[in-house]
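A single protein chain has been omitted; all remaining protein chains appear in their positions.
Each chain gets a letter, A and B, in the order it is written, and its residues are counted from 1.
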Amino acid sequence: MRIYAVFVYLFLYAPLAVIALFSFSAGRSASDFHGFSLQWYATAAGNRLVIEALLNSLLVAFVSSAIATLFGTAAALMLPRVKPAFRMVFDALTYVAIMVPGIVIGISTLIALATTFNFLNPLIAGDAPGAPPLGFGFGSLICAHSLFAMALVIVIVKARLSGMDRSLVEASMDLYADPWGTFRQVTLPQLMPAVIAGFLLSFTFSLDDYVIASFVAGSRVTLPIYVFASIRRGVTPEINAIGTTVMVFSLAMLVVAQVLLRRQARKPAAA
Amino acid sequence: MDPRKEFIKQLRRYEKGSISRRHFLGVTGLGTAMAVMAAEVPGLLPRKAWAAGSIGDKVSLATWPNYHDPKDFEAFTAQTGAAVEVSVFGSNEEMLAKLQAGGTGWDVFVPTNYTVSTHASLGLIEPLDLKKIPNYDIAANDARLIKEGTVNGTVYGAAKDWGTTGFAVNTAKVKENPTSWKQFWDLTQGAYSGRVTVHDYQLTTIGNALKYYGYSFNSNDEKELADAEKLLMAAKPNLFAITSDYQPAFRNGDAWLGICWTGDGKQLHRDIPEITYVLGKEGGEVWTDFYAVPKSAPNREGGYALINFLLDPAINATEVKFHGQPSTDSRTNKLLPEELLKDPIMYPAAELLAPLEFGSAATFTNPARAELMARFKAA
Partner (left out) sequence: MQGPRKWDWTAILLMSPSVAIFLGLLVMPILVVLVLSFGERAEAGGYQAAFTFAQYANLPARWAAFRNTLTLAPLGTVLCLLAAYPLAYYLAVKVSSRNRLLLLILVIVPFWTSFLIRTYAWIFILGGKGLPALLDMIGVPDVRFINTPFAVLVGIVYGYLPLMVFPIFVSLERLDKRLLEASDDLGASPARTFWQITLPLSAPGAVTGCMLVFILLMGEYLIPALLGGGKVFFIGNALVDLFLQSRNWPFGSAVAVSLVVIMLVTVTLYLRVTLRNRGMRDQALV
């Protein structure tokens, strides 16, 4: 069994190692190793398109996961208070949002937004001549990413809420704390790990998405779109350098998240 | 006036809102300083069009892979302050689909000859304002090659370059020295099974299957298409890939034979000399790519500025050296080295060029061909 585990870990890491190894190749071709060099990192870092794509991706990921976390958490908190029929419909929508494949989300959002734009743009042009017409770009991409991410946050926060200790909330109410005070001092701290986890999951999902972005990003180039185009061209190890950087970056984020969560976990004990 | 007092005065005006930020930065020289800094720290700061002023800070270009020298975009940015945002596509169908949906945000894109009339009749592209592209000298271009950029007397496309569609052969592996589409498809189903690539769009893959029987590349005849389908279905299990991005497969030795455009043939041959480019002697496709401006372009001025820049003969010459597709512009050709103008890949012999056909709009939009391609891919 242990041998099998070693084998699985090899299977998981060998490909990443290969990518990293070739990112240090001095050769021009992505498939032959020609001695050690950092030149492809310099090329990638000096490539304006790479930097811009990275910044675009970070922007979209940040805004969409902030929207998703905020609205998703609010919805999860309020769900127990709404009518059961409404709750059932809402839960069903959450379920569908998670289940519908990205490719269908991408295509249907493209068509729906295109229809909306085609309808609204003549009105806008009539009302405010000179105003830029609506089109695909950051806005549409952020919207499309928010949908899936929000469903994700709702599920995670709901799970945490159902596992939470109600007695503290009731104690707080008994002590005549107002609802907002109870929420801030009792509910929120207990909920925080789920909220952070939801945010981080949304962030990585958005940062990594190619399929949806390829339909609704308009002329905007995100990092996955750039990487996909480079894989198609597949000419130089620059792509390996970008890949390795992304790997190290997400690893760092994972470590930061771990540290944060652990500190969060320790705090109540210390207090 | 004391420069410091002038600065304070301008700052006050800026604070009161009587002048714009751009004006403030421009007048005080801060703009220049920032522009210099932005040039020194590439990508870290959004670049503004301080220098030329009117074309915005970003121009969006939708084009094909490996089709531009990135250095030329940098030169454009240095000259105008506008960065070029590049999206790449593998087929004309995809570009048309995105434009039909709308809201692409592209300022310039690069359609092929047989699609220009479709784009024009659907109202997706605008007649070019030739005054804004002084570098596009129609008289200096080869009239036969650029004619489809003009629809009913209106110019919709400014020619970028032209080329042919033949096949790439790795001569270290393929010893038969194929010279025809007949041989191409026979070898696919024979000795080189599993080593062949074809394009991932219908026009050339079906067109060159039609050439196997000696039919027209543009045939939309039901019976002839049925023959082509039979051949494609028989060839399918023997293909390495159905892809328009075949350079990686050739470069790492997976593919030895494959439908190929001039520029890819030239780029492959430049890096790996044993890979050559062959035109089937039965004929096949000749094409021209054009720069066009979508009606929905958000930055029309920037789009025109980019086209004009890239068609400057000196810039165009560096582009040709990079992508390896011949130019339609005789002024550009004058700037190219002799060996490039004699290159047999870029400028095939007259007897090979003679039987080639331009793809037609009817071929491009034929739904029966699209369905045939889908059946072929799914089989």
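The rule we apply is simple: a contact is a pair of C-beta atoms (placed from the backbone, for glycine too) under 8 Å apart; a residue touches a chain by one contact, two chains touch by 3 or more.
From a predicted model like this one, the values you see are computed outputs, not experimental measurements.
Every shown chain touched by the omitted chain in the complete complex is listed here: A, B.
Interface note: of A:L12, A:A85, A:L123 or A:L175, the residue touching the hidden chain in the full complex is A:L12. Where subunit B meets the chain that is not shown, the touching residues are 91, 93-94, 96-98, 100, 118, 121-122, 194, 200-202, 236, 239-243, 248-249, 252-254, 365, 367, 370-371, 373-375, 377-379.
Seen from subunit A, the chain kept out of the figure touches residues 1-2, 4-5, 8-9, 11-16, 18-19, 22, 30-32, 70-72, 74-75, 77-79, 81-82, 90, 93-94, 96-105, 107-113, 115, 143-144, 146-147, 150, 154, 159, 204, 207-208, 210-211, 223-224, 227-228, 231, 234, 239, 242-243, 246-247, 250-251, 253-254, 258.
As a working rule, only the chains that are shown with their structure count from here on.
Subunit A and subunit B have Cα centroids separated by 33 Å.
Chain contact summary for the complex, subunit A toward subunit B: residues 28-31, 46-52, 110-111, 113-114, 117-118, 132-137, 140, 218-221, 225, 229, 231-235.
Listing the residues of subunit B that touch subunit A in their complex gives 42-44, 60, 62, 65-66, 70, 74, 77, 83, 85-88, 90, 101-106, 245, 247-248, 251-252, 271, 296, 298.
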